[in-house]
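Here the complex is missing one protein chain, while the rest keep their positions.
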Amino acid sequence: MFSLLRSMWLIFLHMFHKRDTYQYPEQKAPLPARWRGRIALTRDPDGEERCVGCYLCAAACPVDCISLQATEDEHGRRYPEFFRINFSRCIFCGFCEEACPTYAIQLLPDFEMAEYNRQNLVYEKHDLLINSQGKYPGYNYYKIAGLAIHNKDKGDAQHEEPPVDIKSLLP
Amino acid sequence: MDATFFIAAGIAVLATLRVITSYNIMHALLYLVVSLLAVAVVIYVYGAPFMAVLEIIIYAGAIMVLIIFFVMMLNLGLETSEHEKAWLRPRIWIIPGILCLILLGEMLFLIIQNRQPAGNIQVVEPKAVGMALFGPYIIAVELTGILLMAGIVGAYHLGRQQKKISHRFLENFEL
Partner (left out) sequence: MTNPWWIIGGVLFVLLNAAAGLIWLERRMLALWQDRYGPNRAGPFGILIVLADTLKLFFKEDWIPPFADKVVFVFAPAVVAASVLMSFVIVPFAPGIVVSDMNIGILFFLAMSSLGVYSIVLGGWASNNKYALLGAMRGASQMISYEVFMGLALMGVVVMSGSFNLSVIVEAQKNVWFIFPQLIGFVIFLIAGIAETHRLPFDIPEAESELVAGFHSEYSGMKFGMFFIGEYLGITLISAMVVVLYFGGWLGPSFLPPVIWFVIKTFAFIMLFILLRASMPRPRYDQLMEYGWKVLFPLSLLNLMVTAAIKLWLSTH
């Protein structure tokens, strides 16, 4: 009985507390940097696409909202021919970001993507690609990987020893 | 006042007829409630407001709610009203109908015989009812009290829990 009165009194005192609400459209809520919101495809420091079309994100996606098709340019660099995310299915779990070996797919702190037309929630590659390195500035997958591409031959990657000449007997 | 009486009385008669003839038990009970309310109005018009309100509180408000409460738990649906329809064939109405007609005739006869206007109605105040109950009729009140007491004791006896199990693991132990 007494505890009931006490709780009523405490609730009454909340009248004089500060309110916790953000007046949303006028006043934005501060989102943390690692907020899982809109999905974007980032670029490496050279301005090229980071995505190598490995399908790991599509495989990891629990709701199967990612679809893509990998292809290669004339120098052997892989990139997605198309990359499509259906945001009307996406649950923003972030598994694609965790699965991505090249830090290409990243979730950004942005949730304001409502649409009147459901079809508008299907984002194509040009909607997803952003002109930024996202959360991992300076990371360039092809500068580390051993694959030979345009302007970079075997052995030119960081911390990579020159390739062994298997046709020579010299040590 | 005559108009209110006749309207209320008519409603009471009609509602009671529907109580008997309705196949759906819930609807029948609702008609009974309406009939009780109409009777309460009649009682009020004839100068017994205390009785009228008690009629609503006790009959319409408590007893009928309890009956509806039990009917509610019986899960009677369309099927039962079909049964009712099958049971209550017109043939069954004959004897009760005749009996009611005889009663009606008797009542009409009495009404015609004894043409006294129901004028100069005396309003019975709640205080007068209380004085009467605790004065000349005290024995009836006491008897009702004893009856209710017996009812409470019986209900308590029936509703008593035999054994209180404090925990499911202790079920087999005698405490």
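Letters are used for the chains, namely A and B, taken in the order the chains are written, and counting of residues starts over at 1 for each.
The working rule: a contact is a pair of C-beta atoms (placed from the backbone, for glycine too) under 8 Å apart; a residue touches a chain by one contact, two chains touch by 3 or more.
Not measured: the values here are computed from a predicted model.
Listed by label, the shown chains that the missing chain touches in the whole complex are A, B.
Of the options A:14, A:126 or A:159, the residue whose C-beta touches the omitted chain is A:14.
Remark: the omitted chain is touched by one listed residue; of B:13, B:65 or B:153 this is B:65.
Of the options B:13, B:26, B:98 or B:121, the residue whose C-beta touches the omitted chain is B:26. Contact residues of chain B toward the unshown chain are 24, 26-27, 30, 33, 49-50, 53-54, 56-57, 60-62, 65-66, 68-69, 72-73, 125-126.
As for the chain not pictured, it touches chain A at residues 4, 7-8, 10-12, 14-15, 17-21, 23.
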